[in-house]
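Step one of this worksheet: look at the structure below.
This part shows chain A:
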Amino acid sequence: MAIFEAINVHGGYGGMNILNGVNMSIEQGEIGVIVGPNGAGKSTMLKAIFGLLHVNEGSIALRGEDITNADPTVLVSKGMAFVPQEKNIFPSLTVHENLEMGAYSRKDSFQHMLDQVYEFFPPLKDKRKQPAGELSGGQRQMVAMGRALMMEPSLLLLDEPTAGLSPLYMNEIFDRIITINKAGVGILMVEQHAKQALRIAHKGFVLAAGQNRFTDTGENLINDPEVAKTFLGG
Partner candidate 1 sequence: MKSLIGKRELILFGLLLLAIVVVFGLFGSAYGTRMLVEIACYAIIALGLSIQWGYAGQFNAGVMGFVALGGFFAMFFSMPINDDFWGSDLPGQLGGVFLRIAIGLALIYGASKLNRFGLSPKLRTVVTVLVAIVVYFWIKSNMVPVTQAIERDADFIGGLGLPPWSGWIVGGMVAGFVGYFIGRICLGLRSDYLAIATLGCAEIIKAFLKNEDWLTRGIATVSPLPWPVPQPIDVGFVAARAMYFSVTAVMIMAIYFLLHRAYHAPWGRMIRAIRDNEISASAMGKDVNKRSLEIFVLGCFLMGLGGATLGTFNGLFDPSGYVPLNHTFLVLVMVILGGPGNNTGTIIGAAVVYIIWIMSEPLALWILQVVTSAGDAEAQANLASRALQARVFSIGLLIVLVLRYAPKGLLPEKIQQHN
Partner candidate 2 sequence: QEIKVGFLGGFTGPIESLAPGILQGAQLAVSQVNAQGGLLNGRTLSMPTADTTCVDASAASNSADRLVNSEGVVAIVGGLCSGATIAAANNAGIPGNVVMISPASTAPAVSDINDNDLVFRTVPSDSFQGIALARLLLSKGIREVAVTFLNNDYGRGLADAFVAEYQMSGGQVLANVAHEEGRADYRSELGNIASSGAETLVVLAYADGSGQTIVRQAYESGNFLQLVGADGMVGDALVNAVGAQALEGMIATRAGSPEIEGADVFAAAANAVNLDPNAVYAAQAYDAAFLLALAIEKNGSADRDSLSDALRSVATAPGEVILPGEWEKAKRLIAAGQDINYEGAAGSQEFDAKGDVPGVVVEMVVRNGRFETLGLID
Partner candidate 3 sequence: MNEFIFFVNNVLISGAVSGSVYAIGAVGVTLVFSIMRFAHFAHADMMTLGAFIVLILTTLFPGVGAVVGLPTAFVLMPIAMAVTAGVAVGIDRAFYKPLRQHNVKPIVIVIASLGVTLMLQGLIRLFAGTSSRSLYVDEFKQIFRIDVPFASRPLVITEPQILLLVVTIACVVGLHYFLNKSRMGKAMRAMSDNPDLARVSGINTQTVIMVTWIIAGSLAVIAGTLLSLDVTLKPDLSFFLLLPIFAAAIVGGVGHPYGAIAGGFVVGFAETMAVFNWAVLLRPLHRAFPNLFELPANLTLVGTEYKIVVPFFILIAILVWRPTGLFKGKVI
């Protein structure tokens, strides 16, 4: 059974629809990657999934349970986590507190996750007590990822997690994502580093103008000449 499935999603900001029937699904333990040009609706789709904007038509389900237009707080408690594309940290909170906020709705101890995040992103460990706003662009991105991992989510939505990261860290992040994924976490992420991302993806979705243009395995999409030409930049 698909752990996550979105069928024919229409939605947008205010009156106008940005998404015009998007379909997506990923199975337990899969990585899905969304690629597409600027303004295609990738971020909008993630927001729609996470209940941050209204879905006018279509349905979204998590492990078969309908979560269309559910409140983000509910989704978090159902094991979803989301790293937005921008403004994804709390700048005046320390790195440590940022991570704690990630675990806000956890009632149990999350010390092991803290350790794990610091292990994932060693630069953060030194800067634990520093306000996250004082970090460099890449370090912030790490904080954002770390924050999302704190809930030990079963489905992780990532909007351009590698933006502004050095190639070294980008590869690290992809490795981490694979590791997390191996542990059984479903991943749905938007990437502009499309090739690298599709390489680790089980499924790829190419969005344009709020609709699926191509949906296939990562492999196939990379090898599809049309996709490569228009969306992966040669």
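Candidate selection criterion: all candidates are chains of the complex that A comes from, given by their letters.
Simple rule for what comes next: contacts are C-beta pairs under 8 Å (C-beta built on N, C-alpha and C of every residue); 3 or more make two chains touch, one makes a residue touch a chain; residues count from 1.
Note that this is a predicted model, so its numbers are computed, not measured.
Looking at chain A and the listed options 1, 2 or 3, the chain it touches in this complex is number 3. By the touch criterion stated above, chain A contacts candidate 3 in their complex at residues 50, 52, 72-73, 76-77, 82, 84, 87-93, 97, 100-102, 104-105, 147, 151.
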